[in-house]
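This is the structure, below, for whatever I ask next.
All protein chains of the complex are present and in place, except for one that has been dropped.
Note that the chains take the letters A, B, C, D and E in the order they are written out, and that residue 1 is the start of every chain.
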């Protein structure tokens, strides 16, 4: 399957490629009867509008958002934006799909991230916590999901690999902070950092589209994550009761406040630090993206940043 | 084990009975060296202060709050309040303890309540939900806890049997409301009503003292309840996935708002109604207790009611 | 007066009917001088855009929103939406106007609702409260308004007959709940339920358009309702002072919280229940409408529901 | 009836006077059986504890808070505070009671205040508003209440005459501000200022004790005031509908925000200014009292001022 | 430099004038290749869209928002709005620019306002405060900024001269209120009123465009104002320490609440009054503008007023 990435499409050149159908709509012709089909096609580098001028109404029912389609088209421009005129379109039925070509992906290398994560896990001395982490990371199906899931749908690290990237960042920040405050139970804090968002594996769907699953919307990653970790602990006979309770509490409380959907607020130092450094990573990501946003511009101030509810000073 | 209930103790008469030791404190004599031991004794009808004038310092380490003690004492009065002078005190080691004699108990009859609950369960037609409820209610150990646990430590129905009383009230209110709004999925709503607070079985300790357990304080009854119901569903092969998700969501969202510790807000009608009628039962209880508070007084207004943040008009 | 309901207009067929003029606007021709008149016409089944291509500027001042107009038109389509081209338009001056043809109306039958309401009123034993309700319901002018007024402009039951429908729902819910909590003063609660929103009779205008009156915006239905009920009570010599105060308080406090525009919060059980079941009826309506919204769609989730600040799960 | 004001009682001198009984309590003797009666007596200059050593239990039921009692006593001191030992006590049944001797009274002269108010009323040109004010101020029973009622139970101007003092202050501030902002409808603003708190006449009881009435607690002075002014307007045929609505709205909205118990927020300039200058007078009173509190002390900072939620700088 | 004010442009007449370029955008032709340049031109009377049909893409980089441009154009209309077709455009490089021709200006006369301000300053008796005000007002560069700066970018008095107009209003309101509450330190209050917003001189840029400066966005007028006043006081040897602290506190606290960006809340009466009358002037301005908004309309209600979060009643 060859993809002509959308960021490389140029005005005037023909396009032959597979894309992800993101949306579809019928629209009436101006000045004559009938309707044409307007679709948005996407890959991991962006998205583009395309029109199918003939048989739009028949074709409408043949494709759905989330389908991969193989198209041929020529390129034009409308109101300053590139636009495709499709001459042929078919569902792509190849088996060799690499979804990461169609969805945004973490800018960081997955293998490097897993290697860094491994070295953190190796540094954990507590046998119960080490066993728990090994149970997860030696399960290749789980690990595939853990390293593919996004960290969010819209906000920080909203791309494939985002969960891994975010969890690693939080674990590294915990590692560093544990050097300043030596009263911290480092093993517990790091285990919490690695597993705090593990429920996102099932909170999101991330084949074809990054979206929340029904389970994600009805239960959320805190409850899903607690169930996932608790079942793993059940498989480890002799796991300390107190450690189990503390670890589950860290997942339950990592949003820090009730209004941020934590059913409990942090009740000991490691739970509090996990919350604080989880938040910090999300905010660092938001500040950094906002400051980079128009890095070529000489404007001193960013556009309004919704997640941070402020403008960012970039000078 | 014979108990002389505290509400029946009279000035001038001797006391010989078993009580629950609620607290202990050493206090210096006024005007001479040394200390005496001051304890508070309780049973389900109230509590009373008692003094041990001799060997207080030695005795201090022999008893702890939560112990049952057998005492002999004579009765006096101090600042208008009854007070005991203990002449002998020992740990009670009998095996025949009926804890409901020492802790406050629901004014409603447990058997009657269970009978009413059964008739509601019998009226549920959906086979999955009926099977789930039968699984729970046919487990005598679980049922014993469900009908013994309190509904709270301080607020509504804070006594043994409170969970059952509250769950039954909510189920009955749901039954009635379902007659007005016929679009409701009655079976789902009633099952949610019966099971929404089931996590309180482990959120509280209710032997010797009604208090929150460590698990209760670190995870809370919402998470504990979800785990309990989900494990029961796992034991019922073929249980509808969608019903499972909806029922777990109803437990997750029954506090209604994030700031009331629900990690999700109600996303469908039955979940919303369960939240609303759960709240209503707690508030009806608070209004009713406040209005009864000094039912003999001719005051038009109650004292300040903390749970309701208001005074209640009683005329 | 014959009306061709808007939901029945079909592309290509002529239209001859009376409609309510909902809005008007002059718009410049594209590519030539001058302006045409763009109006929106409505009846209880929906609304439609219509254009008057000639003499638009002269006609503009002859019609105002709220007028009934008799039009002749042919039908076309623009951007997939039906659109009328008007050839003749005049103010409709017939005397036989049934406004319920032009404004949305409760889906429930008015007579049935009044019958149900009567049977509730008949069940009230307290002579003062029974007399008060009879005074209102035997006044045919008042009854006409009570059974015509909407319950809201935008939110729940925002149609003619909405006040009656909502008041009946609340009264029925109160009736059922009173069976569970027998300590309730049922007569007071039901009377409060029937009269709590009575001020909406004057808070809204509901001839020609459903909108708030100046009085409604400056005083609100709580103050208007208190004045209305208090004047009725003045006409009933010997009415209990305490009942009067409690009933007026129930109106004053039925929004439950200051921030929902109640100048007092409920101070006794019946006032609290009225607030709670009033809120519940509005929310049940919102959940039910949201779940029905696109009942043909196979989407599991509704669109964003503004009144509930959430998406609704429909599976 | 001769009163020996409490501020004039001196250690060692006998007391023979009428006071208001503010509270009563039985207290056990230390070191012997039986109880004595402990009462608090008050007048407008302060309060003092008094003990009745004999027959306390019998006497307890003969007196109630709010009674005037004639006592004979000698004076002692306990823990640095003056204290009376009562030898004789009887209900005072004289008809000549001047309650202002027993309750705190405005430091300002009532006649002077009424004169200032009159001159403001004289300056109002609008005939409807002038007629309305004259209707009230020519009713001597009403005027007596208006010039006797307190402005609050605890907060600003919590003494007899407080309503008049506060209303006059607000009217004077409105007068001054109307000189700066000449777009103001001065007559409307001044009428609103004079009448905005008129409902306090019935919201409080101010014979024997300053306290809220049942009506005050269940309806509040906003609703009571609207009813009072609306009935007066009904007695004035031809009163402008629009002025009536605006004046009633000014009463309804004068607390400014829903959370301060206004069912409407100010919708035009005069309503907004009334709210703002009403608030300002209450706060000026609080700041001034706090700064005077220990005017002899050389402390730079006041004690915590609860109404203002801050400490006040006094240098 | 001759300006043809935008409010005087008429359809069909040629335009030759200098304007401020407010924005620029390239837009594709409909139906042919290439782009034209669309600009918005403004002066203090309004703004107008203008098109440059030829060489748009080349011209785009020659002009920036904030430039003065001299243009020749003819006038047309599009969708009912006036529109210019520019035939020649050049940067205006004259030295004689009176910016007040291009930016909105206070409707009040600057000289009159300064005269009124002077008479207030003359009435201040405290020698330290009088010296401080004289130091500022005798500095002509400072005075020029003080009488040119706006009071805001968007909200109240958002035009040149707005700071002076607002400061004068607040000072006059303080003057009047000080007549009612004679305990006020009038000199301190008036000095605070005149200087409270002095930091706005540097918080805003008001040449070419009214906008916040980087300093304004990063520090704000409270901190800038404190630094400005404190440096002036340093130049006055012997200035009372306590007066200095109180005056700086009044600037620090004049927004009244933390959430309105005051780092301190008012701690004495004059600071509180300054806050309250500052707020009042801003709100009077908002109410007055809202009521005037469509003064010719017969609508009883204004459009939604964002600053006041309400509709305004205009009858």
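Rule of thumb we're sticking to: contacts are C-beta pairs under 8 Å (C-beta built on N, C-alpha and C of every residue); 3 or more make two chains touch, one makes a residue touch a chain.
Treat the numbers as computed from the prediction; the structure is a model and nothing was measured.
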item: Contact set of the excluded chain (shown chains only); value: A, B, D, E
item: Option from E:90, E:183 or E:261 whose C-beta touches the chain left out; value: E:261
item: Contact set of chain D toward the excluded chain (per top definition); value: 77-80, 300-301, 311, 313, 315
item: Residue numbers in chain B that touch the chain omitted from display; value: 26-28, 35, 214, 217-218
item: Chain not shown, touching residues in chain E; value: 214-215, 217-220, 222-223, 226-227, 230, 245-246, 248-249, 252, 258-264, 267
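Criterion: only the chains that are shown with their structure count from here on.
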item: For chain D, the least number of touch steps when starting out from chain A; value: 2
item: A-E compared against D-E, more contacting pairs; value: D-E
item: Rounded Å distance, chain A centre to chain C centre (Cα mean); value: 45
item: Averaged-CA centre spacing for the pair chain E and chain B, given as whole angstrom; value: 63
item: Chain B residues counted as touching two or more neighbouring chains; value: 246, 249, 267, 311, 313, 315
item: Touch relationships between chains, expressed as pairs; value: A-B, A-C, A-E, B-C, B-D, C-D, C-E, D-E
